[in-house]
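Right, I'll just put the structure down here and ask away after.
The complex appears here without one of its protein chains, the remainder shown in place.
Right after this comes chain A.
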Amino acid sequence: MKIGVLGIGITKFGEIWDRGIRELLLDSQLRALNDAKLTPEQIDSIFTGNMCGDSLSGQLHIGAMASENLNLDKPSIRVEGACASGSIALRQGIAAIESGAANIVMVNGVEKMTDVSTDQVTTALMGAGDEELEGFNGLTFPGLYALLANAYMDKYDLTREVLAEVSVKNHYHGARNTYSQFKNELTIDDVINSTMVADPLTLMDCSPITDGAATIIIANESIAKKMNTEVYITGSALATDTLSLARRKSLLEISAGKMAAQNAYKQAKITPKEINFAEVHDCFSIAEIYAVEALGLAKQGEAGKLYKEKQTYFDAKTPINTSGGLKACGHPVGATGVKQAIEATMQLRGEAKERQVKNATIGVTHNVGGSGATAVIHVFKRMK
């Protein structure tokens, strides 16, 4: 597989009170068109990842909105797969190109989350779990990942301090990213002593509520070559698992992530050792530990070591989440997967400035929906 990345565009992530879904989306769409040096008419098809438009803004039909924004009448649909919506939209865009149905595709991700109360956001996000089996018992998303954290920490040698290092590192990166929600650095004590959300996860273990939009424009290889494209997507895979945690085979791994990674690596003909950096789904600190193991960047039960030894910073051996991750860059749910693709592209183009990974050739994105019921992996490669 060889799909060229023609252009990227992203809004600032954060609490953007003066803009709704439509304005956020238009902003990233225009930035990406500008970056790709394309006009709207050159887009054949649009895919937009969005999870909560209906529950938080009363707005469905985001597909038509994305097309209307650019005065187009092209095929345009909304894609939903909880927090993985953005990456699923990207994967659908790739499928459209590979099938021959489209040559140039615009992939968006957008979420508007700060117009309503935290209670309402918590309830809407829980839609990604199993409402009958989990939501009915008062489980929340932090609660689901806390269940994973407690099972993992009971079995493996991962201390509270090392787990906190995930957020410390992500804020360090976020402070070096212009589009991130948070620019403040944290200490391990800041993380451990912040408000308890679901034991052992505190507020500083949890990704925030964020508004934002991201757009990536992709094309088939022949068009990409003509446009002197540097970055290509060489692997794209998705795997699924049970909605509820209780029905999983194990609480110690997210097997959909592992399966999707293996399939994506196979397509891209790479091994984990060749990966220079990864953007992973750290909706909660513990999720990053599971992600690193799913990607094969650490052995089962040993990811903590990388954090203890501070190996996941942008200038260290295994850079993880140079954008700041979901924790510090922010997590506008449907936009996150597309943001990961943008960060990977920026790194491979050498545009990541203060957080630039040196000599990066291969980057991977890892996007999870729910507590691991969907996982999407993409492999990005610099070809020049």
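Definition applied: a residue touches a chain if its C-beta (ideal position, glycine included) is under 8 Å from a C-beta of that chain, and two chains touch if they have at least 3 such contacts; residues count from 1.
Here is the rule we use: contacts and distances are computed from a predicted model.
K.L.:
Out of "2-oxoglutarate synthase subunit KorA", "Zn-ribbon domain-containing OB-fold protein", "Peptide/nickel transport system substrate-binding protein" or "Urea ABC transporter, permease protein UrtB", flag the one the UniProt entry gives for the chain missing from this complex.
P.N.:
UniProt protein name of the non-displayed chain: "Zn-ribbon domain-containing OB-fold protein".
K.L.:
Write down which of A:15, A:41, A:154 or A:189 is the residue touching the left-out chain.
P.N.:
With A:15, A:41, A:154 or A:189 as choices, the missing chain is touched by A:154.
K.L.:
For the full complex, which residue in A:126, A:303 or A:341 touches the chain that was left out?
P.N.:
A:126
K.L.:
Identify the residue among A:3, A:197 or A:278 that touches the chain left out of the display.
P.N.:
Answer from the full complex: A:197 touches the omitted chain.
K.L.:
Can you work out which residue in A:134, A:165 or A:205 touches the chain that's missing from view?
P.N.:
The one listed residue touching the chain not shown is A:134.
K.L.:
Return the single residue from A:52, A:107, A:251 or A:287 that touches the missing chain.
P.N.:
Looking across A:52, A:107, A:251 or A:287, the contact with the absent chain belongs to A:251.
K.L.:
Which chain A residues touch the hidden chain?
P.N.:
55, 118-120, 122-123, 126, 131-140, 142-143, 146-151, 154, 195-200, 244-247, 251
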